[in-house]
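Okay, here's the structure, questions in a sec.
Moving on to subunit A:
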Amino acid sequence: MKKVKADPKGVLTGSHYLDGDYAIAEGGLAAGCRFFAGYPITPSTETAERFAERIPSVGGVFIQMEDELASITALIGAAWGGKKSMTVTSGPGFSLMMENIGLACMMETPLVIANVQRGGPSTGLPTLTGQQDMMQAKWGSHGDYEIIALSPDSPQECFDLTIEAFNLSEIYRVPVFVMTDECVGHMHEKVVIPPAEEIEVVERKWYEGPKDKYLPYKLDKDGIPFMVKAGDGYRFHTTGLTHDERGYPVINAECQAETIPRLSDKITDNADKIIMLEEDQIDNAEIVVISYGITSRVSIRAVQLARKAGMKIGTLRLKTVWPFPEKRIKQLAKKIKAFVVPEINYGQVVLEVERCAAGKAGTYHVPHMGGWVHDPNDILNVIKEAAK
Partner candidate 1 sequence: MTKEDRLEAKNPSEKFLRMDRIPHIWCPGCGIGTVVTSFNEALKKSKIDLDDVVVVSGIGCTGRVAGYVKLDSFHSTHGRAIPFATGLKLANPNLNVVVFSGDGDIFGIGGNHFIHAARRNMDITVICVNNFNYAMTGGQVAATTPIGANASTAPYGNFEFSFSLPYLAEAAGATYVARWTALHLRRVTKSIQEALAKPGFSLIEVITPCVTLYARRNRLGDGLNLLKYYYDKSVIEHGADTRTLDISYQGKLVVGKFIDKEKPTFLHAMNEHMTKILGDKFVKYGE
Partner candidate 2 sequence: MVYFGNIKPIKGKVHIEKNRCKGCAFCVEYCPKDVLEMSEEFNVKGYHPPFVKDEDACVYCQLCESICPEFAIFVTIKEEEEEGEKGESRP
């Protein structure tokens, strides 16, 4: 993995008062994204607008495509053309992208998609918040594969985690999702953008060997193949069909059996390196509140109230939701009484917690159907119930 300092052209060093959507755009620019293709959709559009405004003086392309199918596919094309590329969307647009997210996984293409979630299904609540696409992020395209999904809880983290998303996408050659939501997307806060030399960005895993020896899907020691870009004379082929090392389609069970596990394993085997968690007072906790995104901030109040009432509450915030921190949750399940999982949906990430807890600790969900965040008292009540 080759780390370099960020290209100063894209870095707007200084203290700013930005909303999460803008911070995502700034994160992308700082990470070296020079191609943005998108389609307007509330509540994510501001990211595209910011990009459209900023890119002409940075050097790169913004293009508003005809729909989200086109946006995601243009990103894949641009990535193979040598650019770091990203888009932003929300529920309905995310649904439209699913088929080609599968293509990106199959072709092992690095790119970043931010999803500023709103209430669904269908058109749902265009202007109001939700965390209902979390399972879709993991399972939305057909077939078996793994992706990486991060969940920022503030505009600052929108900036930081978008850079991280680009870095992870280059290391693992996989689409990475920044799963934020309407609240964080539209929340204005101070965002500190450091000088370019303090921002580390990961370079693409460029192939450097002899031209005639290049095989697009020959694995390196770390299980990730080297990449080249179109126009460099490698005359390579790649396809969404199941393929061999040469990128040639091989339509049989044997090739499928070789290809598919590694698309998942390159992520799951490196889960420890990918997963970012934030823990607080977890060591002698009886109850652990697991949350991500905006819900983590709402949970703080509930946790404060519970601690004031003398309860031993720890918190675990998932900055990385996928791959799921199985190992950590399994460890905790052996020591604690119960997990409490508030999220703005009817039960998604809680299912993973429950699976990992495997009956060793209780799992309590605090659902919210979307449109607004939880009332901290609702979370508190479930904490109390879990402690009984």
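In this text, a residue touches a chain if its C-beta (ideal position, glycine included) is under 8 Å from a C-beta of that chain, and two chains touch if they have at least 3 such contacts; residues count from 1.
The set was built so that all candidates are chains of the complex that A comes from, given by their letters.
These numbers were taken from a predicted model, which means no experiment stands behind them.
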| item | value |
| --- | --- |
| Candidate touching subunit A in this complex, from 1 or 2 | 1 |
| Of all residues in subunit A, those that touch candidate 1 in their complex | 9, 35, 37, 56-61, 63, 65-67, 69-71, 73-83, 85, 99-100, 103, 107, 229-241, 248-249 |
